[in-house]
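Excluded from the complex is one protein chain; the other protein chains are retained at their positions.
Per-chain residue numbering starts at 1, and chain names A and B are given in the order in which the chains are listed.
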Amino acid sequence: MATAIVFLPLIAAIIVGLFGRTLGDRASQLITTGAVLVSAILSVLVFKDVALDHHTSTVTLLKWIDTGPLTVDWAIRLDTLTAVMLLVVNGVSSMVHVYSIGYMSHDHSKPRFMAYLSLFTFAMLMLVTADNLVQMFFGWEGVGVASYLLIGFWYDRPSANAAAIKAFVVNRVGDFGFSLGIFATFFMFGTLQFDQVFAAVPGAVGKTFEFLGYHVDALTCTSILLFIGAMGKSAQLGLHTWLPDAMEGPTPVSALIHAATMVTAGVFMLCRLSPMLEYSQDALNVVVVIGGTTAIFAASVGMAQNDIKRVIAYSTCSQLGYMFFAAGVSAYPAAMFHLATHASFKALLFLGAGSVIHAMSGEQDMRKMGGLWKLIPVTYVLMWIGNLALAGIPPFAGYFSKDAILEAAYAAGTPVGYYAYWLGIAAAFLTSFYSWRLLFMTFHGKSRADHHTLEHVHESPSVMVVPLVVLALGAIFAGWIGVDHFIGEDMGEFWGKSILMLDTHQGLAHRDEIPPLMSYMALIVGVAGIVLAWIFYVVSPGLPGAFTKAAKTLYEACLNKWYFDEIYDFLIVKPSMWLGWGLWKGGDGMIIDGLGPDGVAAVTRGLSRRASRLQTGYVYHYAFAMLIGVLCLVSWYLLSQR
Amino acid sequence: MILSALAFYLFAGIAVLSGLMVITARNPVHSVLFLILAFFNAAGLFVLLGAEFLAMILVVVYVGAVAVLFLFVVMMLDINFAALRRGIRQHLALGLAVGIVLLAELVIVVGAWAVAPEVAAHTAPIVNSAVTATNTQALGAILYTRYIYAFEGSGLILLVAMIGAIVLTHRARAGVRRQVISKQISRSRAETIEVVKVPTGHGI
Partner (left out) sequence: MMPVPDLIPALPELFLAVAAMVLMMVGVFRADRTSAVVSWLAVLALIVDLVLINRGPLARTVTFNGMFVTEQFAIFMKSLIVVGSAVSIVMARQYNERNRVDRFEFPILILFATIGMQAMVSANDLISLYIGLELQSLSLYVLAAFKRDTVRSTEAGLKYFVLGALSSGMLLFGASLIYGFAGSTNFDQLAKVLSSEAGLGSIGLIIGVVFLSVGLAFKCSAVPFHMWTPDVYEGAPTPVTGFFAVAPKIAALSLFLRVMIEPFGHLVHQWQQIIWAISLASMVLGAYAAISQSNIKRLMAYSSIGHVGYALIGLAAGSAEGVRGVMVYLAVYLVMNLGAFSVILCMERRGESVEEISDLAGLSKSQPMTAAALAIFMFSMAGVPPLAGFVPKFIVFMAAVHAGLIWLAVLGILASVVGCYYYIRVVKLMYFDTPAEALDPTAGGNAVRFVTAVTAVIILLFILIPGPLLATAEAAAASLFQG
């Protein structure tokens, strides 16, 4: 069954990818969507079997690599962590497949799109079911490729190509860390299979590498290297720049890959590696700091964006920060819980935004929207649900997971825990502010669109609305359905051995013991954010302008994403370009080509001309050449004998 | 012994000198004449070695035939030797250098000549000089027996040389009157002589 879940999307992708043109649009959509829907249904069954009835297992498919000390199998590891991810991935993926049928109805290459989506789903499933680091890396790179293909799906747009390349290249940086982490793991433990690695970890505490004369704690180093991989994929601060640009892809792609599933791979990885991370306090602290900073940073940028999808993209980035610092304070269940709930409400928001864009004939700038709520009421309601969940207003899903994360961070009682907590609270305030900013700018006030666009505004077809409704149900109910199992009393039993939390890291279990004010803080600032947004954008629309003038520097910084792209451009891209140009023209063109192919060819021609010029046609020249030859040989022997 | 040594150095010295003159003389006819002189001296060296038959052959064949042929060729063909020598100055230094180095090396090599004891066994004369009195007899005895292969092979080479000379130079020219002896002999009186009756006092 697990095998079917993983490989059905692959089969569908291959069939549609190869024969899409022959099959036609309709058949392609049916095959891929059908395959993923079946996978989703099977995932529910697997979830019940594995997560609720605790039948964990590992299915070995075949031997992959067997070279002396290194043995790697293709295997499907089924435990609660995997089951949750299967449910999330297949659930969102199937909804996105269905949604795409409607959203992409005007596109010319539907089969290609559907094939990519299914390919992505397969790679993601491969990633979450991996039984060892190499297989995980395979899935990791697979989703990277699929993401590249989908961001650049409209390959006739230069900006889409640039964004695709950017996503791929930035991810390579993270992947480089990941692969170094894999090497380090193999170096330390001699195996890459999870169970064997985890069993060996406690014995490796305190070991050191010697690197350039420094003694580096081996476990911390390995963990941080792997974490760098997670940072790249999950767009954490520093490696986040690709995510907003990735919005160049079609909106369903943004919903599936850049909100619900792929970007959460990093969080999943941290949880999967919890038995390793737990033994390295330093690595955990790094995770917390990076996560907390990302949360507030992305939220601040989100406030100033005007592109509806970019707002949600930064929101995603920010929420991923929450999940990371949750993992960093050892609240892995909370991280996973937030991952699951976030998947449903963020997919809902993206698809809702897609519905808006669809209605506005492709317009994404919120400054050109407004007053849409009467025209597309269903989408409006669904966006409200999504935003409420995102802002953490009870009883929506986000409330349960986000609150748990913040409480766990406070309850951890460490300095980095408090750091994360306060930044998280601030980010929560900003989150609700920009969410309602989005809502008010899009749906309320006077319309700023030209009337030609307005004439065409229409509610989306049911094939797009139904997935939204399903996801909305998730956004409403996922929280209180899952709270007991994921982070409540049944937590230990539910997760089983898939997540390890040392006794010294029990912030999550003790979150009821924190001061009441601290636990209500998130809710208070959430509501405050909504109110502020209401004042700014509904009551007195002149305020934002006045405010931006008053705090111009701050606003500019937020609008320009804290100048990350510019800094990178200056520090890395430009020097790389110069270096690349220099190596190309100077190194490759002059030295390699000059001495290599071109040079050899030129020398060959020159020698050839010279060799044939020896042939003068005069007999006495020839005779003289012979004499010189004789002389050389005779001299050679005389000299070598003496 | 002193006399034979003196004779050797005389012949050898003149041979080398005349060899030098062959290549340096301005007039090609002089060159050929010096060549003949060199041949004569070589024949003298043969006589000193007791090979009087070879000495005579050398004089008869080389001086009597080859060198005289050369002389005819040189005199008949109007070759501008001065033009041929024009480039010699620019090549002279290099050519001399190569020649001198090669010569020096060969002197070193030949100077180190020493016959190993095993070798001496092979150098014993093939023909017992006591049995055959003269050179000519001794050569005749081995030429058609021991060296028959080389002898016949040389014969083939000469045959090829002859064929080659004919192939490359012989042409059947039209309009050349040849003497055909069989035709001359087989002519009957009837086709040669016509008897004409001439009336007396009239002339033909």
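In this section, a contact is a pair of C-beta atoms (placed from the backbone, for glycine too) under 8 Å apart; a residue touches a chain by one contact, two chains touch by 3 or more.
Quick caveat, the model's predicted, so the values are computed rather than measured.
Which of A:T3, A:Q196, A:S576 or A:Q615 touches the hidden chain is settled by the complete complex: it is A:Q615. Note on the undisplayed chain: of the listed residues B:I23, B:L168, B:I181 or B:V198, the one touching it is B:L168.
What chain B contributes to its contact with the hidden chain is residues 105-106, 109-110, 112-123, 145-150, 153-154, 156-157, 159-161, 163-164, 166-168.
The chain not shown here touches chain A at positions 604-605, 607-609, 611-612, 614-615, 617, 619, 621-623, 625-626, 628-630, 633-634, 636-638, 640-641.
Operating definition for what follows: only the chains that are shown with their structure count from here on.
By the touch criterion stated above, chain B contacts chain A in their complex at residues 91, 95, 98, 101-102, 105-106, 108-109. Within the complex formed with chain B, the chain A residues making contact are 624, 627-628, 630-631, 634-635, 638.
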